[in-house]
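Missing here: one protein chain of the complex. Every other protein chain is in place.
Now for chain A:
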Amino acid sequence: MLKILKYSFYDLMRSRWSYVYFAFYLLLGIVLLFLNNDLSKAVITLMNVIIVLVPLIGTIFGVMYYYNSKEFTELLLAQPLKRSSIFLGQYLGVAISLSMSLVLGLGIPFIFYGLFKSTAIWDFSLLLITGAFLTFIFSALAFNIALSNENKIKGFGYAILLWLFLAIIYDGIFLMSLILFEDYPLDKLSLIGTMLNPIDLSRTLILLKLDISALLGYTGAIFKQFFGTNFGLIVSIAMLTVWVLMPVFRIIFKSKKKDF
């Protein structure tokens, strides 16, 4: 698996898109920091960008990479290699190179800004960690979609729909249900609802870390009580890990049964 990972990673590192993605974050980081001059505001703006953009790029890149390397995958399948190591290697190659673009692209301007001397380092690290988690989650979901759909157009369609659902529609439904059932106690429901969507989970995690939960009212207080503690942090990270592992196991399972 490590060999496949190595080659997928090199292949991606050489492609123009990794540089574009890296340069985008570099520019974003520089602009936000040096024009804004307020570190925690910069982190919030970054969060808003990351929470929407990272899943989108992860999904599109994952699907694109799978379909583009299809013939090459067939070449590998005829070699004495295990199927699970071929697909896991490719998946990790995509996820690691995307996470690297993110972490380096945002990290470099922040280091120059003097991050290590500031108190925002933990908020910022949490931002990068959740960004990396989201990359791993969404590229794994994208590989799942691509493995299940031979048709490229269908695969892309489902991938975009998945992103749209988790990034936008889910919030809408969530909010509607909160308004609809506002007469009932909803704190547990909203906690669970947040846990079930990796994008919401990441957003809540960062917001509460930034100590602006007062803006969120009563629910915010409950959330703060939960997410703000170490227990909440551990549960959230565990939940994000589950979100990575589930699709990864499905990749292994699905790839074993697929015809090429």
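Just so we're on the same page, a contact is a pair of C-beta atoms (placed from the backbone, for glycine too) under 8 Å apart; a residue touches a chain by one contact, two chains touch by 3 or more; residues count from 1.
Convention: contacts and distances are computed from a predicted model.
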Exercise. Hey, which one's the missing chain according to UniProt: "Cysteine desulfuration protein SufE", "ABC transporter ATP-binding protein", "Phosphate transport system permease protein" or "Cytochrome c-type biogenesis protein"?
Worked result: "ABC transporter ATP-binding protein"
For this session: Write down which of A:Leu77, A:Ile108 or A:Ile160 is the residue touching the left-out chain.
Result: A:Leu77
For this session: Against the chain that's been left off, what residues of chain A make contact? List them.
Result: 3-4, 7, 11, 14-15, 69, 71-72, 74-83, 257-260
